[in-house]
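Before any comments, here is the structure.
A protein chain is absent from this complex, but the other protein chains hold their places.
Think of it as A and B in the order they're written, each chain with its own count starting at 1.
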Amino acid sequence: MLKQCEGSVAIAEAVALCRPEVICAYPITPQTHIVEGLGSLVKSGALTNCEYINVESEFAAMSVAIGASACGARSYTATASQGILFMAEAVYNASGLGLPIVMTVGNRAIGAPINIWNDHTDSMALRDAGWIQIFAETNQEAVDLHIQAFKLAEALSMPVMVCVDGFILTHAYERVDVPSQADVDAYLPPYEPRQVIDPDEPVTIGAMVGPEAYMEVRYLAHAKQMQALELIPELAAEFKAKFQRDSGGLIRTYRTEDAETIVVALGSVNGTIKDVVDAMRADGVRIGAVSLISFRPFPSQALHDALAHAKRVITIEKSLSVGIGGNVSHNLRMAIQNPQVRMYTVIAGLGGRAVTRVSLDRVFREAMDDRLEPLHFLDLNHEIVDRQLERERLVRRSGPVAESVLRDVGGVTAGIK
Amino acid sequence: MNKPFAITLDVGSSLANKTGSWRTERPVYVDRLPPCNNACPAGENIQQWLYLAEEGNYEAAWRQIMRDNPMPATMGRVCYHPCEGACNRAHLDKAVGIHAIERFIGDLAIERRWSVKVEVASSGKRVLVVGAGPSGLSCAYHMALLGHSVTVMDAGPAAGGMMRFGIPKYRLPREILDAEVSRIESLGVTFRFNSKVSDLDATMREGGYDAAFLAVGAHLAKRAYIPAGDTSRILDALSVLRGIESGEQPLLGRRVLVYGGGNTAMDVARSARRLGASEAIVVYRRTRDKMPAHGFEVQEAMDEGVLFKWLSTIKAETEGPGGEGTFTVEKMKLDEKGYPQPTGEFEEIKADSLVLALGQDVDLSFLSKVTGLSVKDGVVEVGPSMMTGHEGIFAGGDMVPAERTVTVAIGHGKKAARNIDAFLRRTTHVPAPKHELAGFDRLNTWYYSDAPATVQPELDRARRASTFDEVVGGLDESNALFEARRCLSCGNCFECDNCYGVCPDNAVIKLGPGNRFRFNYDYCKGCGMCAKECPCGAIRMEPENI
Partner (left out) sequence: MSGPQRVKFYQTGTFTVGNRLLDISVRSIQSDADRHNSLNSGHRACQGCGEALGARYALDAAMHAARGQLVVANATGCLEVFSTPYPESSWRVAWLHSLFANASSVATGMAAAMKVKGRTDVRVVAQGGDGGTVDIGFGCLSGMFERNDDVLYICYDNEAYMNTGVQRSSATPPAARTATTPAVGPEPGNVFGQGKNVPLIAMAHGIPYVATASVADLRDLEYKVARAMEFRGARYMHVHVPCPLGWGTPTSDTIKVARMAVECGLFPIVEAEYGEIIGRRELRQRIPVDDYLRTQSRFAHLFSSRHLGGRDEARIAQMQAIADRNIARFGLMSARTAEKVNA
């Protein structure tokens, strides 16, 4: 059913269509509207046979989901930013135990400085946690990915994180086609756990594993994600057959066939990138884009196939691996073993800074002219950082960075030295 | 279930890990000797019959007693119960009233006509028992059970010996004694009363006996030389007690002196009160705490109005002006060693009679023709098997060197019977080795709840002073059960499940009622908690050989 609604509301409805049995709710911006929406659905009776639990922390949210999932209940929660870090230990634990929990991450920056706006630092912090991480480009895809996520998670007995850009998607009102319950039921069978805590057939789950077997356990998790590389496209194809929509898959290419320059990015920024690609194509520039949907597992082969013929690859990254640069681009380097391909990393949009067409157009052209440095910070105010660095060089007690920067920007006007 | 590798495990699979290899000490179940058993002259397994009584299984308890002692009802009344003196429970509150439970069980057996049967084939051997006192009866009973043909000969008119002719009825009703004697008789034991054996050799020969057990007791009253104006005033205790038993009324008068400090003196003094004496005065040369009589006998005598004159000896009797007796008494004092020494101070006491209770000697005349006997201090010496110096002739009771009590005599009878049996079968009787004593320090008394001793109801004292009714009442069933359950089961597992419960490694296997427990050394880590928390000290930790 087509409707115009907030992304969070659409996601809530999609999750509800998946008939979750246990939902753990804890508020954190910008994810909050999702669990609010689910709360309304449960409270109103629209979503039945579901335990909606107001937990006291994100750590508890994931922990409750772990307990519920281990007992065979389809379990869901949502979080963002500090929340995912607060639950980090349990995030690892859920995947270690092989529990098919689905979690929405309303992507948001991590403090300090505290910042509620979008970037991907939060999901990236947990990229090695053993979860499948898929990124939605649009609210429609966010809806569709949740439906696929449950199926994927349960097929592999592995948790899935559906990453949705905070505010940009979660709070955006867009037209979304919310599938019917019947179609979702036909696509997503009831949860049949691979292992379950059951008093009638008791097992011990969560053993302590020493050096003699720990590596094997980790390897098996990796092997499972390698299986996901095959399963994800299959589920997307199945989804398309059922819902007549391209949603999901490992990657989605855009005008890359003859492209010399290909831009790779995660999530909603791909919309802007495609606009820039269209404009540059209109100018005759051979440029294309790849939307990386599955970040974990990392689709190395698919990317290799899509990018190997390009002269240069520009990665637009909404997270910074401090001290080296981009997370995605380093993974990409593993995928494209060809040293002839020039790789550019553009860190963009941290803490919610707008990623504009103008800026993207500029860096793409600089890259094509080989004028772009390998690691570029999009729209970084060099004047401010240089001034701060100089201040720090001169004065031992230079004060807090964020406040200094804000003063330089003009955000702090009070006469405090 | 297709279980994920390593993270998910099968339940209970740690049985593969044999933690017993950690052990440096291993627990072992032991049976230690309960102090009561250790103290019992009759060798009763008191702890065991109390265990059975605790369940209310009185018949099994009775049968357990009967393995060692054929006269529980009698014993529960007249035994001075050294078991209770040794009882560990006394450290907590009061000793378990073992004698009272034994009496209850014995009485119940009589009431319900429980009996024992001879369950072995006849040996064809003939055994003569001389004397139908406790020792002779005990020996006859055990010999009969062992398959021998037993004849008991006694000079007196009835069985019981001192139990009948020495112990007053108020302590041992005769119907109780008769019932227990007749139970022995029913095993096929032949009794021949009024048949004094005057020549043992001849009797043995004539009767074709293969062995003999002598238990004639000590019936000759010791006399003290007391110059007397009228010797008829001076009687001996055994004659008095025997006369009472025979229905005579000894003429003791209104004021009676009893000379001596033993239990017989108490019996006489208390009997005198019952015969109408307004005053019965016990004269004893030492102090109360030096008296050989048992404390409770003295107390009961005092309760009944018997008077005591300590540190006194009787020197002479003269005829008083009114025809009454006057006895000269010398005051004594104790020297550093506790012996009485004369002080030279005299006083006179008027009394109608004086009963001497100064002990008894054995009449050994019937043994004059028996060779090989050794007699010392007026008693017949016996070896560890109770055999005298003459092969095949055994002896026990008051006529051998030992404490002269009914229970010792019963014990002698049993011990002699087992050795006579071995002698007749040309084997050797090897008594079971004694276990280590279960002293109080072996117990973990936390697990025993506080329980007061059940005081036996006592007859009204006024009534007691004028009749020969039994003084001390018995326990009813609930009391007896309660009392039995006060037993701490020292040194012997009573299946409390503590070891089974407290083992953090489930390394104790419960074998079910009556079968106790077994350690599973595959898993026992040797922590020692079972031994520490065993209430009764039935687990010992032993070093492991590593």
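Basically, a residue touches a chain if its C-beta (ideal position, glycine included) is under 8 Å from a C-beta of that chain, and two chains touch if they have at least 3 such contacts.
Just so it is clear, the model here is predicted, and its values are computed rather than measured.
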item	value
In the full complex, displayed partners of the excluded chain	A, B
Given B:Gly12, B:Gly208 or B:Gly372, the one touching the chain that is not displayed	B:Gly12
Absent-chain contact - pick from A:Asn93, A:Gln133 or A:Thr345	A:Asn93
Which residue of A:Leu38, A:Val64 or A:Ala129 touches the chain not shown here	A:Val64
Missing-chain contacts mapped onto subunit A	21-22, 24, 49-51, 53-57, 59-60, 63-73, 75, 89-90, 93, 97, 197-199, 201-210, 212-213
Hidden partner chain, residues of subunit B it touches	6-7, 9-19, 22, 54-55, 446-451, 482, 485-489, 494-498, 500-507, 510, 512-513, 520, 522-523, 525-529, 531-533, 535-536, 541
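The rule we apply is simple: only the chains that are shown with their structure count from here on.
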item	value
Distance between chain centroids, defined by C-alpha means - subunit A, subunit B (Å)	92
Complex contact set, residues of subunit B against subunit A	1-11
Residues of subunit A defined as touching subunit B within the complex	96-98, 157, 194-196, 201-207, 209, 213-214, 216-217, 220
